[in-house]
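Everything below concerns the one structure shown next.
Note that one protein chain is taken out, while the other chains of the complex remain in position.
Labels run A, B and C following the written order; every chain starts at residue 1.
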Amino acid sequence: AKFAPAVIYDQAGKNDKSFNEAVYKDGVLPFTADTGVKVREFEPQNEAQMEQGLRRLAQRGNSPIIAVGFTYASPVEKVAKEFPDIQFAIIDSVIDLPNVQSIVFAEHEGSFLVGALAAMKSKTGAVGFIGGMDIPLIRKFACGYVQGAKYVNPSISVFENMTGTTPAAWGDPAKGAELAKAQFSKGADVVYAAAGGTGIGVYQAAKDEGKYAIGVDSNQNYMQPGTMLTSMTKKVGYASYQSWKEAQDGTWKGGLKVMNLAADGVDWALDQYNKDLITDDMKAKMDAIEADIKSGKIKVYDYMTSNSCDIQ
Amino acid sequence: MTDSLAIELRGIDKRFGEVHANKYIDLKVNKGTIHGIVGENGAGKSTLMSIIYGFYQADAGDILIDGQVVHIKGSQDAIDAGIGMVHQHFMLVDNFTVLENVMLGTEGGMMLRQGMSKARTELQRLATDYGLDIDPDAIVEELPVGLQQRVEILKALYRGAKVLILDEPTGVLTPQETEHLFKILASLKARGTTVILITHKLREIMAATDHVSVMRRGEMVAHVDTANTNREELAELMVGRKVRFKVEREAHAPGKALLSVKDVVVREGGVDRLKNISFEVREGEILGVAGVSGNGQSELLEALSGIRPINGGVIELNGHQITAEHHMDPYQIRGIGVGHVPEDRHKMGLINKFDAQEAFILGYHRKAEYNHTFLQNKNAILKDCQEKMDTWDVRPADPCLKTANFSGGNQQKLVIAREVEQDPDVLLVGQPTRGVDIGAIEFIHKRIIDMRNAGKAVLLVSVELDEIMSLADRIIVMFDGNIVGEISSDQADEKTLGLMMANCTPDHLQQAGGNA
Amino acid sequence: MLEFWFNWIILPLDSMLRLSTPLVLCALAGMFSERAGVVNIALEGMLLAAAFAAAAAAYVSGSAWIGMLAAIGATIALSMLHGFATITHRGNQIVSGMAINILVTGATVILGRYWFDQGGQTPNLQGDARFESINWWGAEKVMDIPIVGPIYGEVLSGHSIVLYLAFALVPLSWFILFRTRFGLRLRAVGENPAAVDTAGISVIKMRYLALVVCGILTGIAGSYLSTGGNVAQFIPNMSAGKGYIALAALIFGKWRPVPAMFGCFLFGLLEAYAIRLQGVEILGIGSIPVQFIEMVPYVLTVVLLAGFIGQSRAPKAVGIPYVKERE
Partner (left out) sequence: MSQQRIPAWINYAVIPVLNVLAAFLVSALVFIYIGVSPIDAAKVMWQGAFGYSEGWGYTLYYTTGFIFTGLAVAVAFSAQLFNIGGEGQAYLGGLGVTFVSLWFGNALPAIIMIPLVIIAAGVFGAGWAYIPAYLQAKRGSHIVITTIMFNLISNSLIGYILLQVLKPAASMASESAILPESSWIPRMHEVLSVVGIDVTPTPWNLSFVFALLCCVFVWLFLWHTRWGYEIRAYGANASASAYAGVSSVKIVLLAMILSGMLSGFFALNMISGDVHQLKLNYVAGFGFTGIAVALMGRNHPVGIVLASLLFGFLYQGGAELAFEFPGVDSKIIVVLQGLIILFSGALEYMFKPSVEKLYLSLTRSRSNNDEEAQNA
């Protein structure tokens, strides 16, 4: 197929301040800036338009088409079969087809890192996790986070809450704030939100109560400077950029692509907004942990392997 | 001359969409008189009065008050011009107290407190001046209709009405209450208030008014001095032909009991609406049930027709027993040969949205003759309805016309035709001629007598004593859920019945009622 | 024991006040509207619009109060639209409400994106663009006094002015409804508009006025959502069904201000507990799935409406357009 890059976002839309936005800001924009090639974008309005949009992009000869998010698993599987000549990439899901690149991230490793940092920062010996919608992916975040926190402080308590079970859970900041406040009142002093727009309420609550919060997906440190301890960055934009670039250069391959810590797929963010919160000592410890994970000395358990957080 | 006119109308014209309700009407009402207005249903009386009161706006024409043209754009203008109106359907807020209803619109200040005490004293004064006693703190929906009407009158007087319009005020009253109302009107007149009185009852017109205007089909057809006319003439002016008032009813021996009621109790919300009622109706007999409305007659009809389950006692209908344990629904009851003409044709008898033919099978819609296996037999329904409309002279005889578009009298004919034509053995009839004009009344009465003569048992509930006395063979009177007496119709007169309806049963009659 | 008391009584009560504030305001708004005979399921959309307008205006002007004014302006405009459809043109009130709800869902995102280019969100509000929480005098010091201490210091103190305003509006609404001329006429117009008309009062004017009041109250509710509570910005769809819940609370409260407020408390408290019950092991059952906790308020609404609170009597003329003349 000729090279005509495209992306289809999920229903949150490309300006969701989180996942989709990372694809847009760190993938689409720089790619166009660097190569001068425009990327066709589509934002579906409802469930039915997801598959339709994907098929439409394929029909028009776009390739590779990046589908943002695991909700595209079934549509991509179907449409990729219909268009074997078109290259597809899906983020956060694995589809076993020759013309599909499955890009998955080691969120458990990234979450392990921020969990460790949270435990180092916590004075109360209790930290919190607030998930968005209750799905395995988010449990994967939670599981990594718990492992990281316990790695630093085996006796730490970690409170876990999910915001809800419908997509509305990604956009309910008021509830996020209440959940955070509930965790603070139980003693937590650092909370990690993997909850999309709901996180905004979590950060606000942390700020209002003088506690710390950890952002997710993209670098959210700027949102509440002084409150944001760090962010677990998941470089979906970078991954998308790479995928298009490979296609342009003719090196694109289907199959699984794991974006782990070693592949620079996940990380923790350190910038001007949070540098005052991180002591040199903490930084040093974090570097060591990072190195251990990369080297395989620390093995972070992946929730997905058993669909449960079988640790200890 | 003009300065003696309280109200003058010149060329008032009003259309409601396709309906031309008032056609260029002229009317002069003298100050300090009682002016009657009569006319068939739908003649446009209420519309005309509502225009004076600013409830509707005329399409053309002038209203003059005290000789001045006034522009009445809303009820407030009418109130300011000294006009008060008691509407045919009361304009009261049911869950408000009397005081709140009276104050509404003339509260006298932003805060209610200020106005309240003033209103209370004013009510007191009106009560003593006109004999309009009432508890200002009573909740309106808990008051009997007669008192609700009194609230309406008080509302008008409280606002300083110099002209008081009453639209069919006596329909809901006992003879005594009616008499009392006319006394009040007389005392209003004596104090210089002008009264406009709308009623279907020509007897009342003759008794109470000074002048009468007659309307027919939206037009004003005559103005006469009451002293120079009589009932027959007025009736002829209204209908456009001669009307007979007397119903022929030859003597006739009743047969066995088709409907018998023993110790029936109906309870609602913890209150006994019917308290151990017993009576029977025999073949070829009309039993009249008299009483002020709200004393259990509606509940009685609903219990007999199966709309309401009973809580005690036994009803025997055409050989079938109904008890608290063994309820029959209205459809089953129709199935054992009972017809039911409901008291309120709008509320129960008809469905305004339906065509005449659809309304015509209401309650009989499951009968085999109107249905195929799954679908309705529309041809049969149409044919049957057309035939019955022709024989009953329902006008227009169009089975496809919406029921809402028939006049009151024709709607009533449609309902009675439906029930009678199914040839029931027992006919329950409620208010067969309420709000129906004289022409139609004559026709309907004759049909009810025909049923009796054909050997059917008829139970007739009506608030019109004239009607009961002229149709029924025997009369029972209800008060507060009890039967307070029975009287044969030759013995009955308005005075005796009126007293019984107020539960002041003359001694010699009480006995008879108990044994019936 | 003390800890239990603090975690399971004091803190949930504290949450309850915050969570029920928008509900209370919306329920009062609905009360004015429905008491005047206009069903208003547009509360949901109006709340969302208000939250958006408040955040947008507060961000641009830097003042939360200006945000509130803008919110009120927006909700009054929507109220008037609802009135225009249902009062002037006698349209179906439920349909008009639905239309407004749908319209607002789309319009807030479109405008938000067009103005701020943040995916429909408004920027985070800082400083005066947000209502800060007010700590009552001595709130810190009294915390150690048993029972009343935490109630004063934790539950009552430390909320934004909008919350206190909301609760002050409850008795005020009661007073307006039952002690003033406006209230008398308003109640009458929802029971029997013809009676009001014949008393020389314009039914249309009364209903529009009621909708104005309704607009003001939802405006305040919306500004609480985006500038006065937990969140300091607008997020698409942040009303999240609160308008509907407020209507349910209004029905529980039988269209009266104080009982309706308690209805809102019930929902607020349920939500507060739902948040805290997640992941808590309950003896013999294990932890309850979050989905079931989520359901509780809705199931409870259904159960309560099924007559266990006694039949509530709606204003008689509610939902029925006032038609004098058939056209």
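The rule we apply is simple: a contact is a pair of C-beta atoms (placed from the backbone, for glycine too) under 8 Å apart; a residue touches a chain by one contact, two chains touch by 3 or more.
Given the structure is predicted, the values throughout are model-derived calculations rather than measurements.
Touched by the hidden chain within the whole complex are the displayed chains A, B, C. Touching the chain that is not shown, out of C:98, C:143 or C:176: C:98 (per the contact rule at the top). Across the entire complex, the residue among B:105, B:146, B:306 or B:481 in touch with the chain not shown is B:306. Seen from chain B, the chain kept out of the figure touches residues 18, 20, 305-307, 329-334, 340, 342, 347-354, 358, 361-363, 365-366, 370-371, 374-376, 378.
Residues of chain C that touch the chain left out of view are 41, 81, 84-86, 89-96, 98-107, 109-110, 113-114, 120, 241, 244, 247-248, 251, 289, 291-292, 294-295, 298-299, 301-302, 305-307, 311, 327.
One chain is missing from the display, and on chain A it is touched by residues 13, 40-49, 51-53, 56, 70-71, 73-74, 92-93, 133-137, 165-167, 304, 307.
The definition used in the following text is that only the chains that are shown with their structure count from here on.
One inter-chain figure worth recording: chain A and chain B are separated by 76 Å, centre to centre, where each centre is the mean of the chain's CA atoms. Centroids built from CA atoms put chain C at 35 Å from chain A.
With centres set at the average Cα position, the gap from chain B to chain C is 46 Å.
In chain B, no residue touches two or more other chains.
Counting partner chains per residue, chain C has no residue touching two or more of them. Note for the complex: chain B touches chain C at residues 16-17, 53-56, 74-80, 85, 87, 91-96, 100-101, 103-107, 109-113, 115, 155.
Against chain B, the residues of chain C that register as touching in their complex are 179-185, 187-188, 191-192, 194-202, 313, 316, 324-327. Across the complex, chain A is touched by residues 6-7, 11, 15, 18-19, 113, 117-121, 124, 133, 225, 229-233, 235-238, 240, 271-272, 275-276, 278-279, 290-291, 294 of chain C.
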